[in-house]
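Yeah, one chain of the complex is gone here, protein chain that is, but the others are all in their spots.
Chain IDs A and B follow the sequence of writing; residue 1 opens each chain.
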Amino acid sequence: MSSAISVRRLTKDFHVGLRGVKLRAVDDLSLEVPRGQVYGLLGPNGCGKSTTLKVVLGLVSATSGEVSLLGEPYASPGARRRIGFLPEAPYFHKFLSGRELVRYCARLSGVVPSDLGSAVEKALALASMTTAADRPVGTYSKGMLQRIGFAQAVVHDPELVILDEPTAGVDPIGSAAIGDMIRAMRDKGKTIVLCSHLLGQVEQVCDRVAIMDRGKLVLEGRVEDVLARRDRHVLTVEALTPAARAAAEAALQSHGAVLTSVTHPRRSLEDLFRELVTGSRDA
Amino acid sequence: MRRHLRWIAPAVLLLAAGTCAEISWRAVRPAIPEIGRKELEPTLGQGVLLGVLGGLRTVIADLTWIRSYVLWERKDRPGCETLMRAACALDPHSRYFWENSAYAIGFDMAHWDIRRRGGYDKVPAETQRRLFHAYARKGIALLEDGMGHAKVTTPLLLTAAQLAELKLQDHPLAIAYYRRAAEAPDGPWFAARICAQVMWEAGRQEEAYRWFRDYWTERMRGREDGFPDDLQRLRTMEEALRITPGRRIERQAWER
Partner (left out) sequence: MNASFRRIDWIARITFLEAVRQRFFAFLLVLGVAMVLSSVSFRVFDFGHGELKFIADFGFGGMFFFGSVLAVVMTAQLFFSEIDNKTALTLLAKPLSRWEFLFGKFAGAWAMLGVFVFVLAGLLGLVLWSRETELLALAEQTGRIPATFSLSGLAWYALLQWLRLGVVIAVVLSISALARTFLFAVVVGSLAVVAGQLQWIAQDAVLKPTDSPLYEAFLWLTTRLLPNLQQFNLGDALVLGSAGVPAGATGEVVLSGLLYVAAYLALGAVVFRRREI
């Protein structure tokens, strides 16, 4: 089976100013996004992540290189029917209610009228937006906007979901909710491409990651493989006394191993926050 | 190559639209007489452009007319004439603008011109006569233009007749205009009387009597009170022409 996304030697130049000075946003990029996985596309601002996604979606034309999407040439309507996309900092027509918005997007995505009602309700439920679905989009918080954006992206049950910075500006509770939605989609066998610079979240939900810098791919692989340091180990010990520590150090030395540091393990601030704050006010 | 092929559809459609518009324009052009008139060119910078573009033409014509009155008070001949002609062009269906512009040009402007040249004492009589004739002709030409557009033309014929009679002293022309005015369906009663009078004074007495008699018989006798004053005028003509009693208009029951 072909990859969900296949990018081969993609280059994208922008011409800026009256003199048409060339600005290279993506430079000879090649990558394959396998099906059924959560794929993280990482990199600092301006590294070419969003431009790559826009080329993939046919919103921007490539200067050179090839892109295929679910086995079809990029940007073909057939391919786009099988994709869901949540852009960065999404903005929707404020006068529509959440339900109307998802319904509108469902119609544009080709959902047939007989399936419309159930598809909309399913997407709203997946995004935990059922209770707020009748409020105008203009009254939504940032987290709710991201969640209704997620609902509109998945309402037509796409094979591939592309999320551009889905948690930007969202509080940890909302961020965790979006993480849960991503995992739920993966469990259904969907492919998810997550473009973000929030490394913690990517680490938590992604199966594979690619890191871009200045338009180039600098690292790509499975998350465990790229993060693991095979020459270092972590032991977690309870009730460690100075005597026990000295004995352990001596035992390790006798096997040729060296204890390099002893520290207290820390939980992440996000874990602490989630422990203290039971739920988002948006829900 | 494929990229360039995409431009063919809009190009062909534009060509078709342009050709179709040329045909439709030929058909509807006469129905929009307000535009394309040379009279508007000098005034385009004075708010008249909006009227030329479309809509509000009547309102702009009114404003132009009001402004022309200010210049009429100041006896500014070129300015007044330009604005009056612009008002006529903006609303060519209005009798009012044509009629009053012709009055101003034909009757007033020759006097202004004579004053500008130094007054009646300084300007030679021949020049004065030439000026009166020139402005009267301009007025009549304007009225002729207006008759092609205005809905109601009889008052324009009467104004032209007055200019021809009083300023040009061209009696055949004045008679022709009075006659057309009198014979128009909405011709006023006095037009026929004046027409007959001018004909009479021009030495065409026989013709004046015959025409006025026919006119009175067909259009006046049966209306209102039968127009006794006009019958009286016809009796005077019969006397002057020594028409035998048998060939005169038969005596009316109500006649004194």
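Keep in mind that, in the parts below, contacts are C-beta pairs under 8 Å (C-beta built on N, C-alpha and C of every residue); 3 or more make two chains touch, one makes a residue touch a chain.
What you see is a predicted model; the values in this text were computed from it and never measured.
**Q** Touching the hidden chain in the complete assembly: which of A:38, A:70, A:105 or A:151 does that?
**A** The single option touching the absent chain is A:105.
**Q** Give the residue, chosen from A:87, A:143, A:172 or A:215, that touches the chain omitted from the document.
**A** Missing-chain contact among the listed residues: A:87.
**Q** Can you say which of B:22, B:73, B:121 or B:218 touches the chain missing from this structure?
**A** Touching the chain that is not displayed is residue B:22.
**Q** Across the whole complex, list the residues on chain B that are touched by the chain not included here.
**A** Per the touch rule, chain B residues meeting the hidden chain are 6-7, 9-10, 13-36, 50, 52-59, 61-62, 65, 91, 93-97, 151, 186.
**Q** Residue by residue, what part of chain A touches the chain that was omitted?
**A** Residue positions of chain A that touch the missing chain: 54, 57-61, 77-78, 80-81, 83, 85-87, 89-93, 95-96, 104-105, 107-110, 149, 152, 162.
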